[in-house]
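First, the structure itself, so that you have it in front of you.
With one protein chain held back, the other chains of the complex are shown just where they sit.
First chain written, first letter: the chains are A and B, and each begins at residue 1.
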Amino acid sequence: MSTNIIDRLRAAVLALLLTVAFAAPALAGPFEDAVAKFANDDFSDTAAAVEAVAASGNPLALPIISALQEGRLVADPGSKKVFVKQADGKIIDAATGAAVDKLPDGVADVRLNNRLRRAVEAALGSLTLLSPDPARRIAAAQSVFKSHDANALPVVEEALAKETNRSAKAAFTEARAAILLFKPDVSEADKLDAIAVVKAKGDQEAMALLTSLGPDQPPLIKTAVAGAISSIQSDLAMWSMVQNAWYGISLGSVLLLAAIGLAITFGVMGVINMAHGEMVMIGAYTTFVVQEVIRTRYPGLFDVSLLIAVPLAFVVAGAIGVAIERGIIRFLYGRPLETLLATWGLSLVLQQAVRTAFGPTNREVGNPSWMSGAFELGQITITYNRLWILVFTLAVFGILLAMLRYTALGLEMRAVTQNRRMAASMGIATSRVDALTFGLGSGIAGIAGVALSQIDNVSPNLGQSYIIDSFMVVVFGGVGNLWGTLVGAFTLGIANKFLEPVAGAVLGKIAILVLIILFIQKRPRGLFALKGRAVEA
Amino acid sequence: MNVMDPRVTSAILYLDGVHVSFDGFHAINNLSLALEPGEMRAIIGPNGAGKTTMMDIITGKTKPDEGVVLFDGSTDLTRLDETRIAELGIGRKFQKPTVFESQTIEDNLLLALNVDHSVKGTLFWRGSKDESERIDRVLETIRLKDVRRKMAGSLSHGQKQWLEIGMLLAQDPKLLLVDEPVAGMTDVETHQTAELLKEINKEKTVMVVEHDMTFVRELGVKVTCLHEGTVLAEGSIDDVSSNERVIEVYLGR
Partner (left out) sequence: MQHILTRSLDRAATTFILVVAGLGILISLSNILLPAGSFFQVPTYLVALFGKYVCYAILALSIDLIWGYCGILSLGHGAFFALGGYAMGMYLMRQIGSRGVYGNPILPDFMVFLNYPKLPWYWHGFDMFWFAALMVLLVPGLLAFCFGWLAFRSRVTGVYLSIITQAMTYALLLAFFRNDFGFGGNNGLTDFKDILGFNVQADGTRVALFLLSCFSLILAFLICRAVVTSKLGKLLIAIRDAESRTRFLGYRVESYKLFVFTLSACMAGVAGALYVPQVGIINPSEFAPGNSIEAVIWVAVGGRGTLTGAALGAVVVNYAKTYFTSGPLAPYWLFMLGALFILVTLLLPKGIVGTFNAWWEPWKAQRISDADESAAREDGIEPKPNPAE
């Protein structure tokens, strides 16, 4: 995601510079000679050309070298003319910057090898170090950091001296440190300072830089480098823990979202609904339909499509849930195994219905702008969609909890589940409460579908992939306890993500399933089990 | 209690300082009780007094948080499960009559007989004269001989109660725990049940939990009144029913 942005920025800046280039009068002389060398199809000539062009100070230097890097620089070996194919498809003469209608026949790409690629990167780095755009300067400084090309040192120092942007300044300092570290004639004190700077950077690149330094160094430097490496290593290990924890929390929030509805229908009502996953799927398809309508009728509303889909999905899935409860489940109360079979059959019907209506393939559900992209926190990248899902999940959980505790329906629900006959004799319409409770659980599953449509494929099988996990969460957390579901979901999510790097994704999942099976043997009623005579009846 | 220490008490059933709580609710609170061999004891108490929970503890269904539960003066029941306790010779009739409804009365008794209960034993079971005679005797006692081939599910509530008592007899335990045996019975049936229990008591120790005071009076045995999981009063039915605290508990304060 972040490289993508830089690419886009780079293209924009390139276009800007090119316009400037057209305005500037073309220079004749050594620059043209240097450019012509690209046409020799000889790696050492190309290297010389890169160096000369980069040093020329000509405004065309940047477009030429970027084009070379991106394989857009072509040369005619006969006329020794070199052309730049611009990103927008237009062609200019590299030496003059004049627009060219058509490439002559027989042009070939200017080829690169790995050594050249590094030279090109370094050249680009020094070319852009003085760019007016701070993001561009930072990118350039980072590429210098990687190449630690001594030639870039004067430019880096010049840039550093007049830099005002804080992050750019840090990037230049690091780039300078990298160069000094590798430059032979630098005092030990300076090198030690440089090591400290690199150590403070503390990421994979810093690690790579230090390890590439080589063994033949003065002892003082050697110990400093070793110390820095081990410090970075433990830092990185810490960050990878944080990263795993974040992935785990993120997975946990997805599990929780899928399981909350089940915690109501299975946990509170004791109804085993194998079609729960299909309620999630229906929520996801509701989102799809909402987005389709918006795309064709009101494109401006795309960013609020999810806000429209959430209540709609709740209503659609909830209504289907009420219909299921009235039509099937109420005849099967007290017969959980039969309920399991009937709802499984129902899930087949719902899947096939959606397959018939929307086709068997994945449907495209887009991310609104506020859910796309990512930001960096220390060494880890956090995507907005995952973050929003976490927030959303916790919000749904909180609202549900409050609803159960403070609303009349919540009170009636708890009364009916605790003592049906008593509740009935108190004047509560138990069958209405049953239907509404089931509708609530299904509706929440529908809401979950809206969120999951943002990170998963929207297909008729969407629900199937969540049903087993959801049941595991509810059973593990303890039936009849929403907090248990919360703890269960996050525990399983985090455990899964910490096992994954060790055992691999599939084995990790198998290990979790086996652990849950073993756990249920130890505590058949889950983490937060209710106790007492009533439970065992 | 370990094996080195035989017979701490002469009682066949001995409970001392038993506590059980469910999520903070104290169902049984410092309960102490002793039954002498051959005794019949009636347990009374208002709803929620802990009568059924006490039976759960004795039969191994619920483990007490603390306290001593001894059978035959030496066996620690808190460490054993239901099956083992049943094998030791403690039989239990549930509050709600629990018989195998989709099987015949005969088969219900057959399953209850205290013969080889291993998987192999039941798989290759072939029956014997002695077994069928025992079943006949029990059928005679519980007056269900004429309907022996009927499904247990088709019996009336009172008959089910009797069948379950019959199953206890077939099980031939030393101690019978009988939970509300006359619930849902007519007066005549209640009277007959009292006679039956007195008959059984000639050979076995019996503990009866019952609400029906006429029935308890008819049994004419020592009565223990439980309240909030502890013993409130103990003695003859007249003593207990004139006890001020018992009256207070039953009539409200």
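Just so we're on the same page, contacts are C-beta pairs under 8 Å (C-beta built on N, C-alpha and C of every residue); 3 or more make two chains touch, one makes a residue touch a chain.
In this text, all values refer to a predicted model and were calculated from it rather than measured experimentally.
Across B:10, B:32 or B:122, the residue that sits in touch with the chain not pictured is B:122. From the options A:30, A:78, A:106 or A:336, the residue with contact to the unseen chain in the full assembly is A:336. When the full complex is taken into account, the listed residue touching the unshown chain is A:471, out of A:247, A:471, A:490 or A:528. One of A:349, A:377, A:391 or A:429 touches the chain omitted from the figure, and that residue is A:349. Of the residues in chain A, those that touch the hidden partner chain are 270, 272, 328, 331-332, 334-342, 344-349, 351-353, 356, 468, 471-472, 475, 506-507, 509-510, 513-514, 516-518, 520-522, 524, 537. Although one chain is not drawn, its touching partners on chain B can still be listed: residues 59, 61, 81-83, 86-87, 91-92, 94, 98-104, 107, 110-112, 114, 117-119, 122-128, 149, 167, 171.
Here is the rule we use: only the chains that are shown with their structure count from here on.
In whole angstrom, the spacing between the mean C-alpha positions of chain A and chain B is 65.
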